[in-house]
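With one protein chain held back, the other chains of the complex are shown just where they sit.
And now, chain A:
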Amino acid sequence: MSEEPIKKVSIIVSRGSLEGIYPGLIMANGARMEGIEANLFFTFFGLYGVLTKYMNSIKIATVGNPAMRVPDAKGFPLPTWMGSMPGMSAFATHMMNKEMEKIDIPPVGEFIEMISDAGCNIYACKATVDMFHLTDDDFCPQMDRVLTVGEFYELSAGSQIIFT
């Protein structure tokens, strides 16, 4: 291999659904496990991943997801109107959580703790914090700091930026 190995990544999480938040967490944790320096930046609805009150009730988006199949990725396509039926999102989330537990993917709160313990920095976007009227008390203790976009770019110097 002649290419330089990746040394540092900054991962942006902007969506608040389960499939919006987990990929960022898995990528960040995986980076640390490879010895890669990692920063996680939560913005817009992605912030729900670090809000103490909501982080453990993140749901799969069953509406507007034409790839959704039941009971798993090789099953029957879920008609999009069915995705909007009451309880559908909760049910799909429940099923997915069960599968994730089997392969040792932790619930969001525990995962954030693990990622923080692994030495990944966790940041929240200043513009969204203002827009959503949030204060430091709303965040889980692992959230290091609220950052402006400028500060985020500064600390991302020399890194790959990944938008999930």
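In this text, a contact is a pair of C-beta atoms (placed from the backbone, for glycine too) under 8 Å apart; a residue touches a chain by one contact, two chains touch by 3 or more; residues count from 1.
Everything that follows uses one rule, which is that contacts and distances are computed from a predicted model.
Remark: of the listed names "Hydrogenase accessory protein HypB", "Transketolase", "Cation:proton antiporter" or "TusE/DsrC/DsvC family sulfur relay protein", the one matching the undisplayed chain in UniProt is "TusE/DsrC/DsvC family sulfur relay protein". Across A:14, A:29 or A:93, the residue that sits in touch with the chain not pictured is A:29.
The chain that is not drawn here is touched, among residues A:117, A:130 or A:154, by A:117.
With the whole complex as reference, residues 26, 29-30, 32-35, 103-106, 114, 117-119 of chain A touch the missing chain.
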